[in-house]
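Here the structure is laid out as structure tokens; the discussion comes afterwards.
The complex is shown incomplete by one protein chain, all other protein chains being positioned as in the whole.
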Amino acid sequence: MGVVLGDNQYGKAQIRLMKVDRDAASHVLHDLNVSVTLAGDLAATHLDGDNAGVLPTDSQKNTVYAFAREHGVGEIEDFALRLARHFVDAQPTIHRARVHVEESPWQRVTLAGRPAPHSFTQTGAEGRTTTVTYDGRGEWVRSGITDLVLLSSTDSEFTGFLRDRYTTLAEADDRILCTSVNAQWRHGSTEVDWAKSFETARTAVVEAFADTYSRSLQQTLYAMGERLLEACEGVAEVRLSLPNRHHFLVDLSPFGLDNPGEVFHVDDRPYGLIEGTLLRDDATAAPEAW
Amino acid sequence: MGVVLGDNQYGKAQIRLMKVDRDAASHVLHDLNVSVTLAGDLAATHLDGDNAGVLPTDSQKNTVYAFAREHGVGEIEDFALRLARHFVDAQPTIHRARVHVEESPWQRVTLAGRPAPHSFTQTGAEGRTTTVTYDGRGEWVRSGITDLVLLSSTDSEFTGFLRDRYTTLAEADDRILCTSVNAQWRHGSTEVDWAKSFETARTAVVEAFADTYSRSLQQTLYAMGERLLEACEGVAEVRLSLPNRHHFLVDLSPFGLDNPGEVFHVDDRPYGLIEGTLLRDDATAAPEAW
Amino acid sequence: MGVVLGDNQYGKAQIRLMKVDRDAASHVLHDLNVSVTLAGDLAATHLDGDNAGVLPTDSQKNTVYAFAREHGVGEIEDFALRLARHFVDAQPTIHRARVHVEESPWQRVTLAGRPAPHSFTQTGAEGRTTTVTYDGRGEWVRSGITDLVLLSSTDSEFTGFLRDRYTTLAEADDRILCTSVNAQWRHGSTEVDWAKSFETARTAVVEAFADTYSRSLQQTLYAMGERLLEACEGVAEVRLSLPNRHHFLVDLSPFGLDNPGEVFHVDDRPYGLIEGTLLRDDATAAPEAW
Partner (left out) sequence: MGVVLGDNQYGKAQIRLMKVDRDAASHVLHDLNVSVTLAGDLAATHLDGDNAGVLPTDSQKNTVYAFAREHGVGEIEDFALRLARHFVDAQPTIHRARVHVEESPWQRVTLAGRPAPHSFTQTGAEGRTTTVTYDGRGEWVRSGITDLVLLSSTDSEFTGFLRDRYTTLAEADDRILCTSVNAQWRHGSTEVDWAKSFETARTAVVEAFADTYSRSLQQTLYAMGERLLEACEGVAEVRLSLPNRHHFLVDLSPFGLDNPGEVFHVDDRPYGLIEGTLLRDDATAAPEAW
């Protein structure tokens, strides 16, 4: 028998960087979690422990910090593009770089009714993400949102579903719908106003959730993706992953009480998980981006 | 040798309740995590497995859900008081009840420029808490805030500290100060406008953080507590626990770069932990409350 | 512009099942975390909210529990195969089922020097996994191990690596190597003694780690994969993901102390991440399995 080395990659994960822009009196924060993944001519280190072609993950980390100082951070898509291009262009052994960035939002504190110049509070788990892939010839940019928790307290039903021997679920004509949106969308080019595009995409997702009467979380997923593609012209493809965070109506009848959609038990596990992809019909597929 | 049964208690922890107020067209959410702890005449179950005096934790859970329907939730302090009084007053074997509630905030979604009637997004890890203790004679109410993350990008130093053989820390005359506030304050009575008191307390903490030039996190802690006691007349005592979330300036000199307070590495562990209590000087101590 | 629905799937994630085999005086535990994912003719629910072809995720959960009673659990690969086949074969709208199972190990407690018949203790985060995919024509079985934490306190170096402008890492000729193995291997058939195969695979991974002098974690990864393929004849392919859990030698020289590989700071983030695939050279690829 022979053994063949197949796909492989390596990198530094979860580099935690806080960049403070101090040029103006009013400071600006960039709170990032950066992961770098490199692939290329790496057979020697696997087969013989010969590291001559291996850029240490420690150097990757240093590069992230140094680039933040040399070039600033700005929009995370630009920051990731700069890093990805560098790793491939600078090292002949590195043929593909993928840089994933998650940015955590901070909000300026109000002090005596006015925005404080350098005091901030962290707002939530929701993050803005990007994943950039560069292979020396092409580059692909995904933007995304993670852990955007949305809840609708009505206008959601789940009825008319398939029933089999193991089905006990009652039809629900008015339920809570709650999900934590993880969405990623692929841009058709790198000439994008990233900040504006992100705001447009986020608004599309939130508004689609809020004004869709939902017959299934799949329908809501499709509405989110369609709205995003309509709103963001340059986006070719969107992938959504929506956990269904179940809220179960508590049976209060043993206590002589009704429960007209008011009191719910929130369960952690198990949860539904709905995943789907929507594509612009004139877009070309780009498996390299994912 | 003989063995004595000392202090003991039991209860149901982390009852996850979502209560939707649907009376108006615009729904209101109460997203609670409730823990109940009971103490009393419980020797028999420990010594003989005789459960005649034990109210099941399952019944405690049911009570939480039923009370949400019967009485609504309203302010969490009121909800916890109602529950604590019930457990002690209804059962002769239960001599003390402690009810802890953490409320997670939700924010109404904006749809086409207007607040959506029944769509919400979750905003952050920050929670509002209460812990109510009732023993049949007295009752004690603590309110609190948890995981309020605050960061100041300047106006913080740490200098002039004690140095010993193991001290290598450099004096820092301009550092990032970041903490996650966990504060609890004890009210002198139960006749309080809980919502207003909480907002006043939270604002006091945030503003004390934002406009204190900090020479140590201890100084900031004291400023927070003092401001809270000044702003909330009915509060007798406040306890704060402040992790010091270290942001380390990255040494970029190997790359020929300076770093004037701009690029930081954020570390998870270890972290500093500063804890302190402030009391109104005319307040009486209340160990039963804690 | 038109929008196209691309790949999509749905299911119930993290169904927590404890199955007790009570046939013999000495009980046996099967502690499982099961996730089901279904794909098929699901356009209608996305486009119109028509759920006629949707088997509720609640029914999937029920099926898992019912099958545990009807057929027992046994080896997790068999349990997952049984479930995957059922979902596709029973429902015309479901064209592909993927069932992922993670089993948590329990160890029988020793009581007065003898194995207790029905008392157990949980041993660690390490889990045994399987992922089975079935599309009505073919079926693919992966087995795996997750969170197997291994540490070598010597016989590991990292030298001779590529250096660029951002490299400050010193050569290390004697370091701690620590990783948490996540491995999955694809079987060439379903006629396998799963329990024996798993034990053989696990031993191969652990022993490869223990007796490889490591010049890079990549080299260790390759040794693990190669050893596994050699030991398990029926395995066609193995994929490994190895975080590099950094242990940094603490500089004790400011305190007049040396540190000959004895005192280490353990860091959480960032961490290295090494990923690779090894294939038997006569194996055919099976992208459907992943």
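In order of appearance the chains are A, B and C, and numbering begins at 1 in each one.
Here, a residue touches a chain if its C-beta (ideal position, glycine included) is under 8 Å from a C-beta of that chain, and two chains touch if they have at least 3 such contacts.
This is a predicted model, so every value here is computed, not measured.
From the options C:Val20, C:Ala52, C:Ala170 or C:Ala285, the residue with contact to the chain not on display is C:Val20.
The omitted chain makes contact with chain C at the following residues, 16-22, 27, 29, 31, 62, 65-66, 68-70, 106, 109-112, 116, 118-126, 148-155, 176, 206-207, 209-211, 247, 250, 252, 254-255, 257-268. In the full complex, chain B contacts the hidden chain through residues 1-16, 35, 37, 42, 45-59, 61-63, 66, 90-91, 93, 158-164, 166-169, 214-216, 218-219, 221-222, 225-226, 229-230, 237, 243-244, 269-282. Residue-level contact of chain A with the missing chain is found at 165-166, 168, 254-255, 268-269.
As a working rule, only the chains that are shown with their structure count from here on.
Among the chains present, the centre nearest to the common Cα mean is that of A. Centre to centre, using the average C-alpha position, chain B and chain C are separated by 38 Å. If each chain is reduced to the centroid of its CA atoms, chain A and chain C end up 24 Å from each other. Each of residues 166, 168, 269 in chain C touches at least two other chains.
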